[in-house]
Structure formats: structure tokens, C-alpha cells
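With one protein chain withheld, the remaining protein chains of the complex are depicted in position.
So, subunit A:
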Amino acid sequence: MTQHPLIRVRDLNVHIGGHHILKHININIPDKSVTSIIGPSGCGKTTLLKTFNRLLDDTAEVRVTGSVLVDEEDIYASGAEVTHIRKKMGLLSQRPYPLPMSIYDNVAYGPRIHGIRKKTDLDDIVEKQLKDTGLWEEVKDRLHTSAAKLSIGQQQRLCLARGLAVEPEIILGDESTSALDPISTHKIEDLFVRLKEQYTIVLVTHILRQARRISDYIVFVYMGEIVEFGPTEELLLNPKEELTKQYVKGFIS
């Protein structure tokens, strides 16, 4: 199943405060599929994810060289419009961070800042996204109550709905299930699998079994370098590199 890549990374190097965090990264992330970035803590997998939506810009003393092409557009080019780039990607962080407003306003926040004002349009978006993330039935009677009152699993699905409401092309997940209980984790994983028909999904995870359950491709990152990239089964069952083999077997972590 060869698909045309949506994100192409070309010789990407990231230095933070004198440390070479990512080294010569080259990768093509396939469209409409789930790609998991795996690797031990501190290997640079989250940094790699953050280069995709330029949230890395918010860190002090960062130097990025090379290019990241999304839709053939270099997001690190000097004229690149950062809000436009971020709008293309929904981010689901480790823990849910709902905005300090109601459930409805959380989902409507993105569309509103991008210029949708009509109430009926916003109503439709909120309903659609909450239905897509399976929250609608749970919250339809209390849309205008605080998002903080939801359970943590519900909050994470709300954050996903909020991200989808700006109609991104890509969903970035940074260990998005690590704070959740098994049932909520399962719901989020199911959503990812369902959403890959419409979106390109890139996940950072430290759980090998999760990567195996939901991803089509796996990238193994070690000490800031991509060691191996390939289809899930192939990489996990027949790793080409010795390091990957050791990591998959649990010898290094």
C-alpha cells in the first residue's frame, strides 16, 4: 500500500541550547494512515512531532535547519504563515487541556477564530464533531456547562473534537492516551483508526502494543536519529536494524 506522502522531512536538524536533539531526519509520512513514532524517553520523538506544527518555535534557543514540507509547502520557509500551518494540524497532547470555557465554546473556538460567526453553522460544527468523537450523546444536554466538569477521558475526546473542528488534514498525538484509563484509551484508539480514512495521523507513543494495535507505519527514533521506518508488522516482526530488534524485544528502553 504505497501512498503519496503528505509530510516530507528533508535533512531536518534541531538544536536546543547547544544540544543536537534531532539529527539529519529524512522521512516521508504517508497520507491517510496512522504512523507511530516510537523510541525511548528523551530520544527526540516529541520534538520531532512538534516540528510538524512549529510548536517548537515556543522553546527558547531552538535552531532548526532543513525543511518540512506539508502539501509541498515548506513550513520552515521564511515567509510561511504559522497560524495557517497549525490550522492544518490538530494536536492531542498527553493530558487533555480543555480551554477555560463551556463544552460548546471549546469546539466552536477554532471555527470562531477562523471567521465562522453564524450560530447555525457553529451549532452544526459542534454537533458533527461531538458526534464524530462519540461525545454527543454524553454531553448534548449540558453543552453550555464547563468543560472542566467532564471526566478526563471525555475531556480528551473533547480536545480531539476541538482540533477536528478547524478541519485539519493531519492529527498529531503526543502520547495522547498516557493519562487515560484503559476504557478511555480504547475509545481514543478506535477514533484514530476510524479517523485515518479522512486524516493523516502521526502519533508519538511509548507503548509498543499500542503502536502495533493502531498504526500502519512505525518510525523508530533513537538518540535523535531515525533508525528504521516501515510498515508496522514488518518493523515489529522483522526489524532490519539491530537497534530496532533490541528495542522491540525490550533489551533497550
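As a working rule, contacts are C-beta pairs under 8 Å (C-beta built on N, C-alpha and C of every residue); 3 or more make two chains touch, one makes a residue touch a chain; residues count from 1.
Quick note on the criterion: contacts and distances are computed from a predicted model.
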item	value
Name per UniProt, for the chain absent here [options: "Sodium:solute symporter family protein", "Carbon-monoxide dehydrogenase small subunit", "Phosphate transport system permease protein" or "ABC-type dipeptide transporter"]	"Phosphate transport system permease protein"
Omitted-chain contact residue, chosen from A:D58, A:E72, A:E197 or A:E242	A:D58
Candidates A:L48, A:I75, A:I125 or A:C159 - the one touching the absent chain	A:C159
Residue among A:L91, A:L122 or A:I218 that touches the chain left out of view	A:L91
For subunit A, the residues touching the chain missing from this view	53, 55, 57-62, 83-84, 86-87, 89-91, 93-95, 97-102, 109-110, 113-114, 146-148, 159, 162-163, 166, 172
